[in-house]
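Of the protein chains in this complex, all but one are displayed in their positions.
Read from first to last, the chains carry the letters A and B; within each, the first residue is number 1.
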Amino acid sequence: MIRRKNEAILTAPTLLWLILFFVVPSIAMVVISFRPASIYGGVGEGWTLDAWRALGNPNYPVILWRTVRLSLVTTVICLALALPIAFVLGRMQGKWRTILVMIVIVPFWTNFVIRVAAWRILLHPEGMLRQSLISLGIIGNDTLLLYNEGAVLMVMVYTYLPFAILPLYAAAERFDYSLLEAARDLGASGFTAVTRVFIPGISRGLLTAMALVLIPALGSYVIPDLVGGPGDEMIGNKIAQRTLGDRNLPQAATLSVALLLITLIPMIVVYYLNRRERTHPA
Amino acid sequence: MSDFLVFENVTKRFGDLAVVSEISFSVEKGEIFSLLGPSGCGKTTLLRLVAGFMKPDEGRILLNGRDINQIPPEKRPVNTVFQNYALFPHLTLRQNIAFGPELAKKLSRAEIDTEVERMLDLVDLASHADKKPSQISGGQKQRVAIGRALINKPEVLLLDEPLAALDLKLRQRLLVELEDLHEEVGITFLYVTHDQGEAMGISDRIAVMRAGKIEQIGAPAAIYETPVNSFVAAFIGDTNFLSGVAGEELDHEYHNAVLDDLGILRVYKDRPILQGDRLTLSLRPETIALSRARPGTLTENHNAARGVIEDMIYLGSLTRFRVRSGARLFMVESQHGRFFLDDEKPLQRGDQVWLCWHANDGYRLENFSEEDRQLLSFPGGKE
Partner (left out) sequence: MKSSRLPAIVFALVIVFLYVPILFLVVNSFNEARFSSTWTGFTLKWYAALFNPQNRDLWEATQRTLLIAVSSSAVSMILGTLSACALHWYRTKLQRLNYGMIYLPVIIPDLLMGISLLLFFVALGVTLGTVTILIAHITFCASFVTVVVLGRLQGFDESVIAAARDLGATRWVVIRRVILPLLAPGIVAGGLLSFTLSVDDYVITFFVTGPGSTTLPLKIYSMVKHSRELPLINAISTIFLVVTFLIVWWSQNLTRDQTVRSH
């Protein structure tokens, strides 16, 4: 049944589609980053390093660093919250497990813009939450819940948490919980058993979760735009501004290539660690 | 009408490895023929060659006098009962069984329906006909698989370890059902199994295979009682291997032999042997009798040896003993009426006993290989 011709028929449509609309555009992006901007908002002729030099402009390194910092903090918080949840879910059996997994997944299926909008409305200066906090005296009259880094972080955690829970749960589901009893039997405290046996046991899920949160977090644009203030911009906001605000496409391309390079780091780390684990199984 | 399904010098290689090498034999019309051997012996490959999922690298396979090598699997007049049943999970049992006739397009819809009903009755599944495979038990799946194959009236039904996935009791029951079914439909069965009990129970003839070759073909009793070599003897049931050197001829039926660690004993001569030749006997454990005293009624054709019971396992219908006689160990199986209630005190570990057997029960093997001992329940025949 196996024929080269069949393989080509099955492979070609999608592969060609992805080469045309994914690979070629990515290359175009790199190429355009070395082009000058035209006055009409397009891409000019000739070659230049202007857009790359502009990255030295003190504005960009600050934003790049903020992007990385916020994404890393989001990842750490997401993993910290997802670990106990995966631990509980993995140990459960039967109907309740399915129901709880569904409860965790359902918000994830609701529209992304609506989820962020919900937070914006909830934290709105005129909103119920801020007004009640003020009347309870918990926050002062001049404290805003919106337009600050805290809001950005919280909504990022809210958005990316399912990406951490699902792979960790998948790993915990395969984890043999009797190993924890064995560890306790051999003298480990509950906490030690979890750190020395459970976490190494689901290490691959942990890696996947890390990548699945960190990578999209680095590309955040909607969240800082809707719930952040002017001082909370991330690289995604700058790319959008350069694209649709002042229409400097080569600059947008340069920033995107920089973002791409940053996201490649966790991808390569995960790939390398995964491969090492496969060749030296724990 | 003999030589219905014929294999002529069939060889199949995977890379450099010949999984089946130069095999020739033939199956008669209407018989149940088993291919028996350990995993990796090439028996399933042989079956898949008949089904058409593979083509032999050399040799031909003839069915009813016709070379079937070039016929694709869907055109061959054979059908397979797969090891894991391979039922279509998206179809009901009825639709599974109707799959073949619908594709054949030889029958009208009404005729197909009648045939399917008849087949459902035959495999006793009429009441489950509209269930999906996931809703029925393993034994029932097995019967669907058989029905689905049989409805096409194949000239040969190929069964690939059809009972392997079932538990022991169900396996025994379905084996009886399979035999009844065979009597009813009269189709030739080619049956692949690694379970010697299954093969012995169902087959008219068995081919014992090892490493891509056939070691012996014969009726179950012939294979059990007159195995050609130590592999066949050890793979089918348990046995004791007694090696030694042929001694003087006593009469036209018996001769003496000096057996290692046992001394001079009497050996049955079913075919000529020269004095001084090495020989190995296969002596089945149930042919040896144990007693506390030397039985007084022994004829001159009986052999006797002294031993000590080193171990015993009570298995209900029989007890298996390990008896040490000098430097060697015997495996002995004895049936008993009532283990605790008989007048005589039951044998116990450490007891001194006599081992007796009739010279005719030790069958001389054509070939002996020391490593075949590994196939025995306790290989420590010699230490």
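Before moving on, here are some points about what is shown:
In the analysis below, contacts are C-beta pairs under 8 Å (C-beta built on N, C-alpha and C of every residue); 3 or more make two chains touch, one makes a residue touch a chain.
Keep in mind it's a predicted model, so treat the numbers as computed, not measured.
Here one chain is not drawn; of B:152, B:243, B:282 or B:303, the residue touching it is B:152. The chain omitted from view is touched by exactly one of A:22, A:47, A:65 or A:272, namely A:22.
Check B:18, B:62 or B:86 against the missing chain and you find that the one touching it is B:86. Contact with the chain not shown here comes from a single listed residue; of A:88, A:139, A:179 or A:199, that residue is A:88. Touching residues on chain A toward the chain that is not drawn are 1-2, 7, 9-11, 13-15, 17-19, 21-26, 28-29, 32, 42-43, 81, 84-85, 87-88, 100, 102-107, 109-122, 124, 126-128, 131, 158, 161, 189-191, 194, 211, 215-216, 218-219, 221-222, 225-226, 236, 239-240, 243, 249, 252-253, 256, 259-260, 263, 267.
By the touch rule set out above, chain B reaches the unshown chain at residues 51-53, 72-75, 78-80, 82-84, 86-90, 99-100, 103-104, 132, 134, 148-149, 152.
Throughout what follows, only the chains that are shown with their structure count from here on.
Chain A and chain B, compared by their mean Cα positions, are separated by 61 Å.
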